[in-house]
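Complex shown without one protein chain; remaining protein chains in place.
And now, chain A:
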Amino acid sequence: MLILKCPYCGVACDETELHAGGEAHLTRHGPGSSDADFEEYLFMRENPRGVHFERWRHVYGCGKWFHAARDTATLEVFGTYSAQVAEPPKDVRAAITAKVPGWRWRDLS
């Protein structure tokens, strides 16, 4: 059972307080988008063994959505951060690089 720190209220949350929301940093494709783009947005998800970026909600707490960067294999948590960003902040990416040199995730590294 994971522990993730909610970046809004600062609580170290037990997984039972949280709701998992799948992959982070998706780009929404709405009306006018191509079939390929829409399919990618709606259905295609990363399933890495290693560094991953996820959405979580502190549902039995402050109610806020946030992002977590963690390793799906070792369960190490590199950092949690606001859900209101389009990509992981620099300090989180630096923390990952320090532990997992050469990591890649979608277009990020």
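In this section, a contact is a pair of C-beta atoms (placed from the backbone, for glycine too) under 8 Å apart; a residue touches a chain by one contact, two chains touch by 3 or more; residues count from 1.
Just so it is clear, contacts and distances are computed from a predicted model.
> Using the UniProt record as the reference, specify the protein name of the hidden chain from among "Tryptophan synthase alpha chain", "Molybdopterin-dependent oxidoreductase", "Aminomethyltransferase" or "Signal recognition particle receptor FtsY".
Answer from the UniProt record of the missing subunit chain: "Aminomethyltransferase".
> Touching the absent chain: which residues on chain A qualify?
1-4, 14-15, 19, 21, 28-33, 35, 38, 42, 55, 57, 59, 63-65, 71, 74-77, 83-84, 99
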